[in-house]
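Complex shown without one protein chain; remaining protein chains in place.
Labels run A, B and C following the written order; every chain starts at residue 1.
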Amino acid sequence: MKQTPKSELLKQLDIITDKARSLIGKGKVADYIPALAKVVPDQFALALCDLDGNVYTSGDANKAFSIQSISKLFSLVQAVNIYGEDLWQGLGREPSGQRFNSLVQLESENGVPRNPFINAGALLVCDRLESRCSAPNFQLLELLKSLSENTKLRVDHEVARSEMEHGSRNAAMAYLMKAFGNFHNPVEKVLESYAHHCAIEMSCIDLAKAALFLANQGQTLNGREILSALETKRVNALLSTCGLYDEAGEFAFKVGLPGKSGVGGGIVAIYPGHYSICVWSPELNVAGNSLAGFYALELLADTLGLSVYL
Amino acid sequence: MKQTPKSELLKQLDIITDKARSLIGKGKVADYIPALAKVVPDQFALALCDLDGNVYTSGDANKAFSIQSISKLFSLVQAVNIYGEDLWQGLGREPSGQRFNSLVQLESENGVPRNPFINAGALLVCDRLESRCSAPNFQLLELLKSLSENTKLRVDHEVARSEMEHGSRNAAMAYLMKAFGNFHNPVEKVLESYAHHCAIEMSCIDLAKAALFLANQGQTLNGREILSALETKRVNALLSTCGLYDEAGEFAFKVGLPGKSGVGGGIVAIYPGHYSICVWSPELNVAGNSLAGFYALELLADTLGLSVYL
Amino acid sequence: MKQTPKSELLKQLDIITDKARSLIGKGKVADYIPALAKVVPDQFALALCDLDGNVYTSGDANKAFSIQSISKLFSLVQAVNIYGEDLWQGLGREPSGQRFNSLVQLESENGVPRNPFINAGALLVCDRLESRCSAPNFQLLELLKSLSENTKLRVDHEVARSEMEHGSRNAAMAYLMKAFGNFHNPVEKVLESYAHHCAIEMSCIDLAKAALFLANQGQTLNGREILSALETKRVNALLSTCGLYDEAGEFAFKVGLPGKSGVGGGIVAIYPGHYSICVWSPELNVAGNSLAGFYALELLADTLGLSVYL
Partner (left out) sequence: MKQTPKSELLKQLDIITDKARSLIGKGKVADYIPALAKVVPDQFALALCDLDGNVYTSGDANKAFSIQSISKLFSLVQAVNIYGEDLWQGLGREPSGQRFNSLVQLESENGVPRNPFINAGALLVCDRLESRCSAPNFQLLELLKSLSENTKLRVDHEVARSEMEHGSRNAAMAYLMKAFGNFHNPVEKVLESYAHHCAIEMSCIDLAKAALFLANQGQTLNGREILSALETKRVNALLSTCGLYDEAGEFAFKVGLPGKSGVGGGIVAIYPGHYSICVWSPELNVAGNSLAGFYALELLADTLGLSVYL
C-alpha cells in the first residue's frame, strides 16, 4: 500500500465516486420484495475508517439503507462469540459454487450448509442464536448500535414484514435442514428473526465503523475485544472466499479484500491492519452485488494499492 | 506478523516439522496411478524463502517429488503472460464448489471451467498454450528451471506415461469442452502436455524459489518481471479462493495464505511481501491435500502470525 | 395372456405366494416413522379381481395395512375428475429420474413437479384438491369406501400424526413450490391432508376392488364412470412410467403392468381389460418397494402371461 496523506485520500475518494457513479443506470434495484423496490436508484456513498479513528467519506455517507445480507456478517460474529468452535458442527466453511439461495447442495450434503453467508447458512446461524439468546434480534441491533456508535439504528418493519411474506424459499431451506436434524427451533420464529436482521437500516459510516474491529485484529478502537485475533482472521477468510454471493472469486480477483455485500446495495470491505470500508449504491449487477459499489472498490484497491494478495 | 530472528525462525520450523510429522501414518498416499503409489510415505520437508534471498529449511528439502497439480500454478502464469486479459474468455475465476475432476458443472455451464485450478480449467490452459507455444512442455520446464535456479529439473516419464494411461476422465472433460467449442487443439496432444506438466519433479527448495516472485509483486529477486503487480495480485487471489481443491475455504480459514497443492503431497503458499513457502509430505487427507503439509502451514501461520487476513 | 380356469388360477396364486414368501426376511420394514416400524414383517397377501366380479386371493387378503403412497393414485383420480386437463398446469408427467422425495429437480425446474407420484407432485395434487374441495380428506375416504365397497375403511390417526411430525422434507417441498408461485394453500393444512391420505388403512381385497375401474376403461362393474376411457389410459400410462418410485423402469421391465406402490408394503397393478391386482408384504427393497410383492407380481406376469408389453 502506498502512503496517502489525508487530503489526498479524500480527493481520491471523490474521483472514485465520480467514476463509479458513471455506472448508475446500468444495474437493477432489488425488486424481490416491494419494500426494497421503492428505493431511489441513483444514489452512491462511500465511507472509509482508519485505525486512528478518522472517517473519510464521499457521497451521502449518512444516508441509511437496508443492510440485508451484510447482517449475516454480524450475526456470524455473535454466534462465533457464543459458540466458539462448536458453531461449525453442522456448518461448513467452503464456497458453495451455487446461487446464495440454492437448495440442491443442501440436499446432497445432508442439510449442512456450505458456509454462513449463503442463505441456508445464515438461517442456521439464526437458529443457533435462537437456542442461546433470550432476544437475538434485540441483541444484534444492540451490538450494531454499540459498534457504530449510533444509538438510533432501527429495523424497517415494512421491509421485515415484506421479507417474511416472500420468505417461502427460506422456509424451504429451514425445513430441509430440519428434515436432516440440523435445525432446532421453530422455523417461523427463526425466519422472523432473520427477516429483522436483514431489515436493519444503517449508513455507510455506520457500517464502516461497525466493521472496523475486523481490520484491527478483533478489537474496537476503545480496546474492546469483539473477536480474538484468530477468530478475526477466520471471519475475514470466510468473507474472502464466500462473502459476495457467487462473485466471491471475482471480488478477490478484482478487489482483493475480505468483503460482504447485501441486496440493499451495500458492500463492506476490510483491509486488515488499515481500513474498513463501506460503499453503497442500490443498483445491482446480475450476481446481486452493487454494480457501482463493486467497481468503486476495484478502483479504490487499484488506486491506493489495497489488496491482501499483493 | 511478528519479527523473527533467523536462528529463531529455523528453530520454529524444526518444532513445526516435529509436530506435523506426528500426523504421518494417518493419511493415504495417492494411488490413482501406480507410479505415484510407490512413493515412501513417511517423508516431510519444508522450505521458506524470504525477499532477502535467504532459504530456511527443515527435513529433506532437497528431495524431489512429483509436483502434480502445483504445475497448474505455473502453466497459468505462462498463459497469463501470453494471453493477458484474453485468457479469461472461456475460463472462469470462481471457486467451483465441486470436486476438482467433476464434469457436472462443466456441462451445465456450457464447457466453461470455473477456474484454472480444477482439472478442466488446467486442461483449457494447456490447450491455450498449445495454440501459441511451439513447445509448451519444454517451455514450462525451462521457466521452472530458471525460477528455481536448478537446471537439473526433469520430468518423470514413467509418471507421465502412467497419467496418460489413466487419463480417461481428463479426456472426457477435454471432449466436453470441445463439444462446446471451447477447446481448440487435438485432445491427445493436450493431454500429453498436461501429463508432462504434472510429472515434473521438484524439491521444496525448488518450488519455494520458483514461487517467490508471487511474494514480490511479480518480480524475481534479480528484478526480472514474471508478472505485473496487478497480475500477481490476481494469481494470488485465485490461489486463495481455488488453490486447494475443495478445501480452499478450509485452507483460507485455518492458514490464511494463497496456496496450491498437488496430489504428490506438495503445497506451495505465498505470504505476499515476505515469504514463499513449500511443504511436502506424501500422505493425503480425504480432499487430496497433504495431511502433514496442511497442518504444518497452519502451525506456521499461527506461530509466526502469517496470514493475509489479519 | 393364456386362458386360465378359476381353480387353476387360485392354485397358481398359492404357488406364487409360496415362492414370494421365500424373500421374507431379506427386506426391511419402513422405519422413517415409528408408527410404521411396528408392523409385523413376515406377512404376505394377494388379491386379484376380474371384470366378472370374481375376487381371487391368497394369504391374509383381508388384513388392512397403511396404503401410504398408493393414496397418490386415488388423489390423482379425484383431481383429474375435478380439474380435467387444467390439472397439468404446473404439474409434469415425465419420470423424474430422482428419488421420490428429492428437491433438486423441483428447484431447477421452477417448482413444477415432474409427475403426480413423486412427493412434490402428490403434495401439489393435494394443494389443488384443497382449493376446490370442502373436505378433501373426507372425500377421498368416501371415494375409497365406495370403490372398495367397504364402509369401514378408516385413517390410522397415529400414523397420520407420525407423518406430520416427520414431515419437514415435505414442508420444504411445499414451500419451494410456494416460492415459485405453484402452491396456493397454507402449507400446514395441505400437509395434514396429505398425511391423512397416506394413513388410510385398506386390505389387498379393498385395494384391488378400488382399482378395478382402471382395468375397465374407467368404469366400475356397476357402470359408474370414475374416469373417461381417455383419462383411464392416461392414468395407467402415468402408473407405468412413474408409479414405482425410482424402480418404475425395472417394474415395467420385469412385470410390465401399470402399478403403484407404497412404503406400507402394498403394490396395486392393473392389467387393462382383465384384472386389478393388489399384493402386500411389509418388507421393502432399497428402492422402497415391497420386496416379496414386487417378486410376486413378476411371477404372476410370467406365469399367467400378463403384460401390456407383449
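Quick note on the criterion: contacts are C-beta pairs under 8 Å (C-beta built on N, C-alpha and C of every residue); 3 or more make two chains touch, one makes a residue touch a chain.
Values in this document were obtained by computation on a predicted structure and should not be read as measured data.
Partners of the chain left out, restricted to shown chains and counted across the full complex, are B, C.
Of the listed residues C:Arg93, C:His166 or C:His184, the one in contact with the hidden chain in the full complex is C:Arg93. Within the whole complex, the absent chain has one touching residue among C:Leu238, C:Val263, C:Leu291 or C:Leu304, and that is C:Leu238. From the set B:Lys28, B:Lys63, B:Arg161 or B:Lys178, the residue in touch with the chain omitted from the display is B:Lys178, counting the whole complex. Touching the chain that is not shown, out of C:Ala64, C:Leu106, C:Ala252 or C:Ala296: C:Ala252 (per the contact rule at the top).
Although one chain is hidden here, its contacts on chain B can still be listed: residues 102-104, 107-108, 168-169, 171-176, 178-179, 187. Against the chain not shown here, chain C presents residues 92-98, 105, 114-115, 217, 229-230, 232-234, 236-238, 240-242, 246-250, 252-254, 256, 258, 272-273, 302, 307-310.
Criterion: only the chains that are shown with their structure count from here on.
Think of each touching pair as a link: the shortest run of links from chain B to chain C has 2 of them. Separating the CA-averaged centres of chain B and chain C is a span of 55 Å.
Here the spacing of chain A and chain C, counted between their Cα centres, is 49 Å.
Centre-to-centre separation between chain A and chain B, using Cα means, comes to 32 Å.
Residues of chain A in contact with at least two other chains: none.
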